[in-house]
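Everything below concerns the one structure shown next.
For this depiction, one protein chain was excluded, whereas all remaining protein chains were kept in their positions.
When the chains are written out, they are named A and B in that same order, and each has its own residue count from 1.
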Amino acid sequence: MAEMPAGPALATSESPLTEDAKRFSVKGDSAHWGVLYGVSGLFALICAVFIVSIVVSSIPAWRHSGLSIIYGRVWSQGTNSFGALPIIAGTLCTTAIALFFAIPIGVGAALAIVHLLPDRLRILLSSLVELLAAVPSVVYGLWGLLVLAPWFEKTVEPDLASITGGKFPFQAPPEGVSLLLAGCVLFVMILPMIVALSRDAIAVVPHDQFEGALSVGATKWQVLRKVVLPGARTGIVGAITLATARALGETVAVAMVIGLNPLFPPSLFSTASTLASTIALQFQDATPLQVAALGALALILMAMTAIVNWFGRRLVRGSASRAAVT
Amino acid sequence: MTTGVIEGIPPDPILERREMVQRVARKTLGRRILISRGMVALSGTALILALVPLFAILYSLVEKGLRWWSVEFFTKVPQFPSLIDPNAIGGISNAIIGSLVIDGIAALFAIPIGVVAGLFLAESISKFASMLRTTAEIMTGLPSILLGIFAYQMIVIGFDEWGVKLPGIGFSGVAGSFAIGVLMIPVIMKASETALRGVPTPIREAGLALGARRGVIARKVVIPTALPGLITAVLLAFSRAVGETAPILWVIGASNMVEWNPRKEMASMPLQIFESATSPYVALRDEAWGIALFLVFVVLVINLGSRLFAAWLQRERR
Partner (left out) sequence: MRFENVSVAFHGRTAIRDVAFDVPKNKVTSLIGPSGSGKTTLLRAMNRLHDMTKGAVVSGSIRLGGTDIYTGGIPPTLLRTRIGMVFQRPNPFPTMSIYDNVVSGLRFNGIRKRSVLEEAAESALIAAALWDSVSNRLKAHASTLSGGEQQRLCIARALAVEPEVLLMDEPTSSLDPISMRLIEELVSELKSRVTIVIVTHNMQQAARVSDLCAFFLMGEDRAGEQIEVAPTKKLFSKPDDPRTLDYIQGRFG
């Protein structure tokens, strides 16, 4: 049989007493490993080409405008001037708004799910939150544009403007689509991610510790604050960083509600632009140089997301290994 | 428990401390309990707030979208609203078929590559494997629009540098499939690796002990055992892919006819939602809800279905 020749070969190349890891990495079957390496190599190749192509495609733009792409203040396709600072600002701003609401509400909800709900409700509500995560971004955009925007224009924004008497950051006539709206739509989009990941981190904190704190006379909140949350801290921070990366790169939903204005947004009510939405919306009629400029934006975005992601992964992994030790 | 000083006997520090603890604890108790109740209530409110958007969106989807569902909606192609009848906008069959073709082709190449690469990650401990794993993690975190640009450059325009020549196909469904496929691969990889690692070591060892080659072990033992996890992973990745808009935004062109040929321009559901929602025609904007409801419906069915199916498979094996 075809299997037979492999028998003695296995017996001589490894003894049954070698450790797991070594045992499983011995190259005992070249066809098998050939396929595995081949396919993985193919994927690696695709990734490499991907990164290279983005970099290379943006070169003409760097040559044209140099680093002013990053700090320049005017982005105009008409005059081929490429200063992305307002766009970067728009990206950071919308993400900041989203995080401002999503962190307290998300972590609070996660705490409630793990510690305040009876068992049956816990599974139900966790699933509901995950359902929200499965909704495609374009549907969020649709809802944001057709439901939230009119509401914002008629009610929310005038109300907010009356708080500051029409001054910063609520000046400019409310149009509906705005920086604020985009931030809010992003908030709704990253919320399920934060709730789900925080819930996982909080649930991993051993019940033993919870009881231990109770047994010295702590109130429920004291236990949550001083034992559970610190214990879940790395996981929660990881969740937040991953959600941040998602918010930075969200394209379609933001494109639909932000108004696409490459000028520096003076107020929360004005229209603005983010890196991702600019790429999406200006791609269509772009000349090759403009395509290169969008490529440069892509590069900036990629750098930002990669940094945030790397940071997030490090923190999440740290929490998992610590949980395993205790 | 009083510790009055009795003449000649020194007060017991332990009893004193005990009394002090009780005293302070009693004093601060009221405030602490109030704070605890308040924060607990706040937490509960956060949970409710977190669910409000879900219900709001579902409500809007059903309220505005359900009325669009009709046989005509699913079987006819779109028509331009005319001045005579601005509400005769036809259906979305082109978008449905388009999505099917694009996502189907994407799945066709992404699933095998993703699962096999996942198997590689689960079985290899080489440096290349860890590097690959990191790459996959980075790729899953990248904005999907970037993959659209990539597909544009590779497939739409084509490649003519460094001695490699790839003819550009122009705007086409295949370009979209490429973008979505590359999007799916790292997601499937990561999830497959997890599922495959979940196969207990004794099962693998049993295969080795029987003298079988690794490839056979993999195919006949490991993968079947991990099948429920793998199926869930694949289906979840697919459901995500179905809803993606950004990667296919500018690479699949557009088509108002039902188009089965992936080398031609096509329509797609998420793209159609985008276009309709931002269109100046009220009827089209309204129609977007109908498409959106259908899209969400499909995504949810795949999601729930995959979980239920995996659970069923698990149970069948007991």
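Keep in mind that, in the parts below, a residue touches a chain if its C-beta (ideal position, glycine included) is under 8 Å from a C-beta of that chain, and two chains touch if they have at least 3 such contacts.
These numbers come from a predicted model, not from an experiment.
Contact with the chain not shown here comes from a single listed residue; of A:178, A:198, A:219 or A:251, that residue is A:219. When the whole complex is considered, the residue among B:21, B:52 or B:257 that touches the unshown chain is B:21.
The omitted chain makes contact with chain A at the following residues, 118-119, 206, 208-209, 211-219, 222, 226-227, 230-231, 233, 322, 325-326. Touch with the hidden chain on the side of chain B covers residues 13-14, 17-18, 20-22, 24-29, 32-33.
Here is the rule we go by: only the chains that are shown with their structure count from here on.
Chain A contributes residues 3, 6-7, 10, 16, 20-21, 23-25, 28-29, 31-33, 35-37, 39-40, 42-44, 46-47, 49-50, 53-54, 57, 104-109, 111-113, 116, 125, 128-129, 131-132, 134-143, 145-147, 188, 191-192, 195, 217, 219-222, 224-225, 242, 245-246, 248-252, 256, 276, 279-280, 283-284, 294-295, 298, 301-302, 305-306, 308-310, 313 to its touches with chain B in the complex. Across the complex, chain A is touched by residues 25, 32-33, 35-36, 38-40, 42-47, 49-51, 53-54, 56-57, 60-61, 112-113, 116-117, 119-121, 123-126, 128-129, 131-132, 135, 137-139, 141-147, 149-150, 152-154, 182, 185-186, 189, 201, 204, 208-209, 211-216, 218, 239-240, 242-246, 249-250, 270, 273-274, 277-278, 285, 288-289, 292, 295-296, 299-300, 303 of chain B.
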